[in-house]
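Below: one structure, written as structure tokens.
Apart from one protein chain that is not included, each protein chain of the complex appears where it belongs.
A and B label the chains in the order they appear, each numbered from 1.
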Amino acid sequence: MGASPRGLKFLSWASVLMFGVASYLALVYAPREAVMGDVQRVFYFHVSAGWVGGLAFLTAAVAGVGYLLRGRRSWDQVALSSVEIGIAFTFINIVTGSIWARPIWNTWWTWDPRLVTATVMLLLYAAYLLLRQGIDDPDRRARFGAVYAIVGFLSVPLTFLSIRIFRTIHPVVIGNNDPTAQGAFDMTPRMLQAFLFSLLTFTVIYLTLLWHRTRLQRLSEHVEERKLKLLGG
Amino acid sequence: MISVRQLVKNFGLKPVLRGLDLTVAEGEFVALVGPNGAGKTTLLRILATLSRASLGQVHIAGFELPAHAAEVRRRLGVVSHQPLLYGDLTAEENLRFYARLYDLSGVEGRVTEVLELVGLAARRRDLVRQFSRGMQQRLTIARAILHDPEVLLLDEPHTGLDQDASAMLDDALRQVAARGRTVVMTSHDLNRAADLASRIDILSRGRIAGSLPKAEIDLARLPEIYRAVTHA
Partner (left out) sequence: MPEPGAAPGVRGVRRARGTRAYLRAIGAIVWKDMAAEFRSRELLGAMLVFALLVVLIFNFALELDAAARATVTSGVLWVTFAFAGTLGLNRSMSVEKDRGCLDGLLLAPVDRSALFFGKAIGNLVFMLVVEAIVLPIYSLLYNVNLLLPGMLGAILLGSLGYVVVGTLLAAMAVQARTRDVLLPILLFPVILPVLVAAVKATTGFLQGLETADILPWIQLMVAFDVIFTAVAFMVFDFVVEE
């Protein structure tokens, strides 16, 4: 197993490039929002990070099902990688959300459905990693991880619903024409372009990182195998 | 009765059983001996349907594992070095529980029968928590034969027993085996194995390295042979 495969190299370069373009679009190309000012630009990265956080969790759950049904280690490797990446992006989502919220609502934290759900997702991810850490047998570790990923993923929509029924002050971004709604804004075509490109970029970054991380796991297992053989297992 | 072919069991990347073959005919009493870490307990757990093989084929009483595990369990009795008993319940409550779990009819009669067989009828209403290790082990055997299984698997059942208790256990085992049951027992004690078993199989480094039928066993030379086989 030598250097990265060509596909991965290409994706890595594409990620860097796209991120550069996305940043330009978000920070320069998109117009300054009338009410909120420049801080609104955080929104492009905030929502994209949130999107990746959710996508990562979905991937982990699906990989979990795959592992339980098929038993091949690659499913488990994808699940673990996805969770690790998901934590990072969910954290970015929450932090950028705070940065955005502060000037607008004069608070670092708002108890609204999306933010609370993101936090709960972060806690679920962390619990997943703690669960794996506490188990020595590799097969059991993978199996339990898979079960928890599935259970956790299923609980997220229900959590969202419960907080949504509880209270709402998060801005309704897409298509709400009521200018008096706190924190809401309409997206002009240029904003929409920046937004969609941002989503695409983050998705590509996610896939690249996923591939890298999974590959890293495979390599490390390879090393373990060699070590065991050498030590006369 | 038991047929194992090319059994492989890996824990993660570590191989424990490496292509093991084993055949046990009906009514045989096989003692499995071998050094620690050879895979005795792992093999027994796979036979007991508590663990799954990574590769290979296992057939018990004509049923294939793991596909027909439930059918196999009906015909299996298992004794491990953990008693599998609930300390807060009495001896008869423990047995009644397992009888119901196995969906047996005539529970009371059966419970009394096995208690008498292992010599614990007098202590049936005592809490298991108060039993000595030897008594617990006898009750465990009672539990294992409650559903009259064709195959009995024992994992180092003499662990922690004193001389008297061991002797009582051996008696119980001989009675149980005498009824034509197939028995597989792992053990550390070569002499005891030679005494009880109709065949000794030596497990070393994940495979059966040697097999000695009772007729061929010379007690004096047994330790020598064992050492030779396991250090080959």
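In this section, a residue touches a chain if its C-beta (ideal position, glycine included) is under 8 Å from a C-beta of that chain, and two chains touch if they have at least 3 such contacts.
For clarity, every value in this text was computed on a predicted model and none was experimentally measured.
Participant: Counting contacts across the entire complex, name the shown chains the missing chain touches.
Facilitator: A, B
Participant: Which of B:S3, B:T23 or B:S51 sits in contact with the chain that's absent?
Facilitator: B:S51
Participant: Tell me which of B:E93, B:E113, B:E150 or B:D170 is the one touching the absent chain.
Facilitator: Per the contact definition at the top, the residue touching the missing chain is B:E93.
Participant: For chain A, which positions touch the chain that isn't shown here?
Facilitator: Against the missing chain, chain A presents residues 68, 120, 123-124, 126-127, 130-131, 133-136, 139-140, 143-144, 146-148, 150-152, 154-155, 158-159, 161-163, 165-166.
Participant: Tell me where the left-out chain touches chain B, residue by residue.
Facilitator: 45, 48-52, 70-71, 73-74, 76, 78, 80, 82-89, 93, 97-98, 100-103, 127, 143
Keep in mind that, in the parts below, only the chains that are shown with their structure count from here on.
Participant: What does chain B use to touch chain A in their complex?
Facilitator: Residue positions touching the partner: 11-15.
Participant: Any idea which chain A residues touch chain B in the complex?
Facilitator: 137-139, 221, 224-225, 228, 233
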